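Some notes on the structure that comes next.
A single protein chain has been omitted from the complex, and every remaining protein chain is retained in its original position.
Now for subunit A:
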Amino acid sequence: MKRIFFDRRLYVSLLVVLLLTFPFLMGQSSYFMGLVVTMAIYAIAAMSLNLLTGYGGQVSIGQGGFLMMGTYSTGIISSTLGFPIWVALPAAGVIAALVSLVIGLPAVRLKGHFLAVATLGFGLCIPEIALNWKSVTGGYSGLPLMRPEWASSDLAFFYVILVLTFLVTWMLMNIANSRLGRAFLAIRDSEIAAAATGINVAGYKTIMFMISAFFTGLAGGLYAYWVQYISPNDFTIMASFFLLAMIVVGGLASIWGAILGAVLFTGIPHFSDAYVGVTNLVIGVAVVLVILFRPAGLVSLVGLIKPGEKQRSRKKPTEELPVRSLEEADNA
């Protein structure tokens, strides 16, 4: 009985079935499909960020910039240049990855707070550039975008996004559990030790940035196709803040944590949007409470996590022991 109860495959298949039947459970309501689509898009972006931040230890406060790169690249390639969706979506990812190379090159040399501020600048600048480069981006008026004919209805495109989200989740899980993922963890825990064991730290950091930007750009492209309109207000710096909060609240270095965070943070505005500003207050308080009482993220509450993953996401004990024992001595 216990084994069935804790079998993660059971929950995953239940989740998949629920998502596949979701439009019919909700009477094909566009609003609720949109909510799930937004969750899926943020989930992809949060998982990519978690690969960078949770596994690799590189803080980025500019992921919203890559989402926006994705929306605009898709819009320009598909709408202005007239390429089909199967070109536009991967191209959006590739463009985001190439741009991440530009921001990633100095970032490889930066650590901690410098990296955070540099990426913050990136996240702030992309919306400004989108607003001001009017000949390409349309400025305030944005860009229109048409879905392909075979997926023009909301229902059909809902399934396109769902299938792609499953695919990306599967790919990111594999990356996280591969040689790459292990190298990222080694770099996070100690760059010097990683370099000493023969890991090319700069190279892997660049790859990390590129993979993360690729999938985030892809997510942005999917969002553009879903709303069929690209606006400079979609992914502002707030989106970057929320993405970072999602992975910390959900759980660092955990794919499920990122998904949980994305679902939670996209779900809260659904309930709190009745008053302006309440959303920020609720999310802010939630973030503070989780960090105070569940520093390893909400995923540490759930039995879904594998024992191996739990061990990995644990903090390094070495740095804290002496101070903690001193504090205890104070209290004694």
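Following the convention adopted for this analysis, a contact is a pair of C-beta atoms (placed from the backbone, for glycine too) under 8 Å apart; a residue touches a chain by one contact, two chains touch by 3 or more; residues count from 1.
What we mean here is this: contacts and distances are computed from a predicted model.
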Omitted chain (choose from "ATP-binding cassette domain-containing protein", "NADH dehydrogenase", "Branched-chain amino acid ABC transporter permease" or "Fumarate reductase/succinate dehydrogenaseflavoprotein domain protein") - UniProt protein name: "Branched-chain amino acid ABC transporter permease"
Options A:I77, A:A92 or A:I283, residue touching the unrepresented chain: A:I283
Omitted-chain contact residue, chosen from A:A245, A:I259 or A:V299: A:A245
Identified contact with the non-displayed chain, of A:A92, A:L120 or A:L143: A:L120
Hidden partner chain, residues of subunit A it touches: 53, 59, 103, 105-106, 109-114, 116-118, 120-122, 124-125, 128-129, 131-132, 190, 192-193, 241, 244-245, 248-249, 252, 275-288, 291-292, 295, 315, 318-320, 322-324, 326
